[in-house]
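Every protein chain except one is present and positioned as in the full complex.
Think of it as A, B, C, D, E, F, G, H and I in the order they're written, each chain with its own count starting at 1.
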C-alpha cells in the first residue's frame, strides 16, 4: 500500500464516517496538525495512534506498515501558489529577518528547531472578523562551536 | 535619508545606547517583531511611535519622514539560506497543506490575512532546552463569491 | 469524482446544450468570471448555485460534493505563456509599482484584497476596434500595526 | 540626465511642493497611473505634458529630453514580492484562464492589447471597508490568419 | 477529439498521402507556417480552410470542432534546446535591443504586434550555400497615453 | 576605453549631431541593425566602417580599438521583459516548431545559421496601420554525419 | 514506431547479439559517437547506414522511417547531474572563456560550428591511469557583417 | 592586487607589447589554453611560469602572489549566452549521453577527470572552411566500490 | 527488468525476510552506504556482490544484469527538500568555502574526488543525545597544469 493510496483511503473513510480532522485527532489524543500531516504522509505515526486510526477508520491491514514508515518530505514548488499557503510564505519572507533578530536577542546565536517542533491552530472569535492563531513551538538549538 | 541609511543609523544608536529591541519596543509600547521590522524598513511607522523612536535614539530630523514612508517589501531569494529563516520556510513547506486543511475545517473556505496580522515571540523555559514560541495571529478572510 | 473529471463533464454538457458561460452565469445569477472559475475548479461553489448548475447541466450526483469542495489553487508556470494571459502579467509587471503608488496615495498603507475580490469583464464597442474592459474590485486592507 | 536621476528629482520636487500624483495628473490633464508610470520611467511623455510637468515641478532643462525618451521596460523578479503587487499577480494566476475563456467567448479568438491600453483606479466607499476599483481597458486584437 | 489526437491523425494522414506542408497550404490557400501551426494546435482554423483540410486528409467528423477551437498557446522551456529554434532565440537575444532601437526610430514609441502578425519562409539559392529567409510581418502598435 | 564608455560616447555624439541610426548606417554603407548592434557592443566592426564612424562622430582615438574588439555577447534575462523584444521571443516560442518543420521540409535536416546571418527592417505603409517587416536571412547549415 | 520504442528495440537487439557500439559503428562505417547518438534519437540516419543497421539488428520495417526522421533535440536539465556529463559541462564553464580567446586569436571573430561538427573518442593507455581523449572537430564560422 | 586587477594589467601589457596568447604560452613553455585560463584567474600558476610571465610582461611585484593563489572557479550563468561558448554547451547537451555510453564501453564504469585534464586547440586548414579542433584529454577515473 | 522494478523487488524481499541494510551489507562484505546506493540504482554492482545479493534475496535471474549496469546518476531538485538531506546540503553551503580553504592548505591546489570516494556512517552514543558520524573519504586530485 503506497502513501498515496493510504491517504486516499483515509480521506474516503473520513468522509463516509462524517468525521473531521479534529474528531480524529481527539480520538488519537494527538494534535490535529500533526495527525493531518501524518495522514497526508508527511510524518511517520507511532504504533499506538496508528492502531487507533486503523480501527477508527477501518483501514486495511497493510495500512499500519505504511503509516509507520519514515517519509521523504517534499512540498512541490519553491514559491507556493495556493493563497492560504502563500500568505505563510510571505510572512516568513517579510518578517524572517526580524524574527531572527528577536529570537537571537532572547536566546543567543542559534535557531528554532523544525524537528523538535509542533504547530497548533486556534480560532479566536472577534466581532471584526474571527482570527486564525497559529502557534509554532520549537526547541531552541544553540550553534555548537568546536 | 534612504531606508538603508536610516536602518544603519538605528542600529548604531541602539548599540551605542546599549538598548535591546525589546527595550525599544517597550518604550514605543508596540510589539517587538513589528518594531524591528519597521526599523529594518519593512513596515511604515505611524507618527506617535516614530516620534518616540526619534527621541529615544536621537535620530536626525529627516528620519521621521523615512520611518513613515510606505515601504516596498521584498526578501531576496525564493528559498532562504540562513538556517533560522530556512527552518520557518521548511515548516511552511512541510505543514502548509495540513495547516490549510485544519484552518478551512475550522473557518470555511478562505485564508489567514498576512496584512491584518501580527507576530509575537516568547521564550518557554524548559529543562530539556528552552523553546521558541512564535504566534501568528491573522484575521480570517473568507473567499468572496460574486 | 475528481475536479478534472467534473470540469470535463461540465465542458461537454455545456457544448451539447449549446450554452455559453454567460448563459450559465445568468441562470446561476452569479458573475461570469466567478462561475467559469468555479467550473474550472479554482473556487468552491456554495450549495444554491451548485444545485442550479447540476440541474441545468444534468450533472451526476457526485458533482455536488466536488463543486462545493475547497480547492487548492495553482496556475502552472511563474511566467504565463498564452498571449492573452501574458498581457495581463505584463501589465502587472509594468504598472505594478505605479498602481501601488496610486492606491496607497488614495487609501494609505495597505493592499487590495485578492480574496474579498471580484472581476468583471465588459465589451465596449468602438469604431477603431472594440475594447475589453476588465474591472478588478477588491477590499482595501490596511496594514495592521501591533 | 538619466531616468533614475530624473525620477529622484521628480519625487523630491513633488514632496517639497506638497503635491500628490493626482494633483500632478490633474495639472497635466492625463490619467494618474499613466503619469506616475511616466515619472517612474516606464512610459515616454509627449511634449505637451512634459512641458507642463517641467514647469510645474521646476525641473532642470535636460529633463524634457529624458521624459520624452522611449524607455526599455522591465520589472525585476518573475514573481513579485511586495504584497500589493503580488495580489495582482495572484489574481492573474488564479483567474487568467477564466478571463481568457470569457474574453474569447465575447470577442472571438484574440487578446486584449497591453499597448493600446489604459488603467484607472477608483475608490469606492463602503461601510464594510472601502474598495479599490482597478479598471483595465485594452483594445481587442483578433489573431490574424494568413 | 483532443488537440494531441488531432495532430497525430493529421501527421499520419499527411505521411500516408505523401503530402508536404506546402502541398497542404497550397490546397488551403493559406501560408505554410500558419497551416503547420494550426495543425500543431497553436492556432484556431476558420471554417473554410478547416473544411478543406478535413476533406483533403479525410479526417473524422469531430476534427472540425477541434480545429476551430481557440487554443491555449505554450512552448515548454524558457530557453529552447533544439538547435534550429535556439538560433532564433539567440538572434532575438543578441539583436533584440538593436531591433527595438531601429523600429522605434522608424515608427515612434510602440511595438510590432505578434497577433496581427504573419511569418513566411523562403529559400534563396546561393552557390556558397542556400539561405533561409524568414520574414516577420506585424502591425505597428503605438503605445497609448491616457 | 570600455565598451560601455564607447557606447555612451556614440549615443551622445549621435544626439548632438542630430543623426539617426539610418544616417550613420548610410554613411558607413552597412545595414542599420548591424551598425546599431556594433555600436551597442554586440558585434566587432572591421577597420573600414570603424574609421568612417570615428570620423563621422569625432570619437576619441582609443575608440578604434574598442570598436574592432571581438565582443562577448549576452542579453540578460532568459525571458525578455520589454514588450517589443518579448513579442519576438513569443513569436519564436509559438512558431518555433512550425518554422523548424517548414525549414527542414524545404532544406533537409539542418538549421539556419545565426552567425552567417543578417537582419533587415522595413516599414510597410498601410491604411489599417503601418507594418513592421523584419527579415532574417541566414545560411542553411546541414547536419554533418561522420 | 516512436523514437523511444526504436531506441529500446535497438538496445535489446544489441544486448541479445552481444554487439558493442563500436561493432555497430564499424559495420555501418560511421563514427561511434554519431552512431550511438542516432540510435538514441538525437540525429537522423541517412538511408545507407539505416539499411545496414536494420539488417544487422533485424529491426522491424517501420524502423527505417523512424531512423531517418529529423529529430527535435533536447537534453533535460540546464545543469546535468550525471558525473561523467557534468565534468564536460564544468570544463565548458571553466575553460569556455579561454577557448573563446584562443579560437578567436587563431581564426578571427566567429565560432566553431556545432552542426558541421564531429566528435571522436580515443583511449590512451598510460601507466598512471589510462586517459580519455575527446576530439571536437567543427567548421569555423566567421561572423557575417552586412 | 586582486585577480581582476591582475587580469586587467596582463591584458594591457599584452596589448602594449603586441603579444598573442600563443607567444606568451610559447615563452612559458605551457599550453595556450592553460596559460590564458591562468591569466584570467581560473588556474593557479606555479612559480616557474609565473616568474617568466612577470618578467615578460613587466608586471608589478605583487603579481607573483596573486598568480600563484588557488582560485575559486565560477562561470556565471547556468546556460552560457556567447555563441562560441553556447555551441560547446549544446554539444555537451546533445552528445553527453552518447559520450558517456562510448567512454564507459571502452573503459568501464567511471568518468573522465576534469582536474587531471588538459585542453588543446588546433586549426585544420580546409578548402571548404577551416576547422577548429579541440582536444580534451582527461584521466579515466573508475568508480570506487567499498 | 528496469532499475525501478529491481529496487522495488529488493525492498520487498528485504522487508519480507526482515533484513536491515546493515545485514545485507555484512553479507556482501561491502559498506552499507554503498550497498544501499547500489540497491537504489545509483551505483553498478560488480559480479561477486551481485551474485550474493541475488541469492540472499532470491531475486529473479534478470536482476544480475540490471545490478551490473552502469547507471545514469541524478537526484531531482537542485535544492533538496527532505530535512535530513537538506541539512547536508546546508552544511556544504555554509562550510564549503572553509572546507576548500583547509583542504587546499593541507594538500595544495586540487579537489577531493567524488569518484574514488567512500562514505561511512557511525553512531556515537552520547548522554546528551546520540551523534551521527558521517565520514567522507576521497582521493586528493591535484589540478594538472599543461
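To be clear about the criterion, a contact is a pair of C-beta atoms (placed from the backbone, for glycine too) under 8 Å apart; a residue touches a chain by one contact, two chains touch by 3 or more.
Note that this is a predicted model, so its numbers are computed, not measured.
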For this session: Have a look at H:14, H:27 or H:73 and name the one touching the chain we're not showing.
Result: H:73
For this session: Specify the residue from the set A:21, A:34 or A:95 that touches the hidden chain.
Result: A:34
Exercise. Who touches the missing chain here, A:12, A:26 or A:115?
Worked result: A:115
Exercise. So that we can see where the missing chain sits, which residues of chain H does it touch?
Worked result: 72-75, 78, 114-115
Seminar exercise, completed: chain I residues touching the chain left out here are 20-22, 32-33, 36-37, 40, 42, 73-75, 78-80, 82-85, 87-107, 110-114, 116-117, 119, 121, 123-124, 126, 128-141
Exercise. Since one chain has been left out of the picture, which residues of chain B touch it in the full complex?
Worked result: 79, 81-83
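One rule holds for everything that comes next: only the chains that are shown with their structure count from here on.
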Exercise. Equivalent interface to E-G, which of A-B, D-F or E-F, with over half of contact pairs matching by residue number?
Worked result: D-F
Exercise. Just how far, in Å, is the C-alpha centre of chain F from the one of chain C?
Worked result: 43
Problem set entry | Centre distance in Å when chain A and chain G are each reduced to the mean of their C-alpha atoms | 49
Problem set entry | Length of the line joining the C-alpha centres of chain B and chain C, rounded to whole Å | 32
For this session: Would you mind listing the residues of chain F that make contact with two or more other chains?
Result: 72-75, 78-79, 81-83, 90, 93-94, 97, 100, 104, 110-111, 113-117, 141
